[in-house]
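Left out: one protein chain. Kept in place: all the others.
So, chain A:
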Amino acid sequence: MNSTVATPAKPAAATRPGSPVVINEDANHELAIRVEDLNLWYGEKQALKNINIDVFQKNVTALIGPSGCGKSTFLRCLNRMNDLIRSVRIEGLVEMDGRDVNARNMDEVALRRRVGMVFQKPNPFPKSIYDNIAYAPTMHDLVSRRADKDDLVESALRDAGLWEEVKDILDQPGTSLSGGQQQRLCIARAIAVKPDVILMDEPTSALDPISTATIEDLMDKLKTQFSIVTVTHNMQQAARVADYTAFFHMGELVEYNDTKTMFSNPNTKKAEDYITGRYG
C-alpha cells in the first residue's frame, strides 16, 4: 500500500494503545489498518469491546482465541462484511489510508477491492478456474484485453502456488478441484485484484496437513506483497506464519504482541493459559 499514514518507522507506536507490547525490530512498521476503540453489537449482544490494534503492512498478523471470542467478527470489520448482517451496530474507528472505512462517504465496494478475503470453507464461484480469477479484475476494469487477462490469471495462480496443477485445465469448473486446491484458487482470486490487505478466516481449518503446509508457505511468500490478517485455532500455525499475534477473549483484545514473545513469554496470564492449553 502506498500509505500516506504518517507512522514512525520505529516503536514510537509502542506508546499508542493499539500497538504490540513488544515490537519486532526487523518487521515493517508502516500502518495498514488502525483500529481505535472499536465496539460491535449483534442486536443487544456486544461481541467486540474497545478494540485497539495497529495492523502493519506486509506482515502476517494472526488472531487467536477461544471459539466465540469475536475473531471472525473483528476480521469482518476490516472489509465491512458485517454490513451484510442486519443486526450489527458498530462504533469506533477503523482507519485505512487515512480514511475511516465506516464513514458515510466510504464505498464498501472500493474498500473490499483493497481488502480481500479468504473464507473458512473454500468457496470458488461455480465458474471455470480461469473465470474464477479473471472475473473480479475484469469487473474492476484492471484488465480488459484477453492477453492481459491470460497473464493476470497465470501470475495470480503462480503466486497462489496452483499454476502447475491447473494450467492445463483452466476451463474446468473451480469446484472440481480438491479442497486444498480450491482454497488456493480462492487465494489466487483474492490476490488477482491486487488488494493491499488479505483477510483469511481459518483458511486451513478444512484442509489436510499437506495442503495446510502449502498454504502456510504461501502466506509467507505473499506477505512480501500484501498485508495478511489471519484467524487460526492452530497455535503452531500462528507461531509459524505470523509476525504479530493478537489474543482475543470474550470480545476483548487481551494481548497483542510480537509472535515470538507471545509464544515464549506472553505478557498476560490469560494468553499464557490459552497458549499452553490450560484454557479453551
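In this text, a residue touches a chain if its C-beta (ideal position, glycine included) is under 8 Å from a C-beta of that chain, and two chains touch if they have at least 3 such contacts; residues count from 1.
Throughout what follows, contacts and distances are computed from a predicted model.
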Options "NAD(P)/FAD-dependent oxidoreductase", "Hemoglobin", "Carbon monoxide dehydrogenase" or "Phosphate transport system permease protein PstA": UniProt name of the undisplayed chain: "Phosphate transport system permease protein PstA"
Residue of A:77, A:152, A:166 or A:186 touching the missing chain in the full complex: A:186
Which of A:29, A:112, A:223 or A:249 contacts the chain that the document leaves out: A:112
Residue, one of A:20, A:124 or A:161, that touches the chain absent here: A:124
Chain A residues that touch the omitted chain in the full complex: 79, 81, 84, 86, 109-110, 112-113, 116-117, 119, 121, 123-126, 135-136, 139-140, 173-176, 186, 189-190, 193
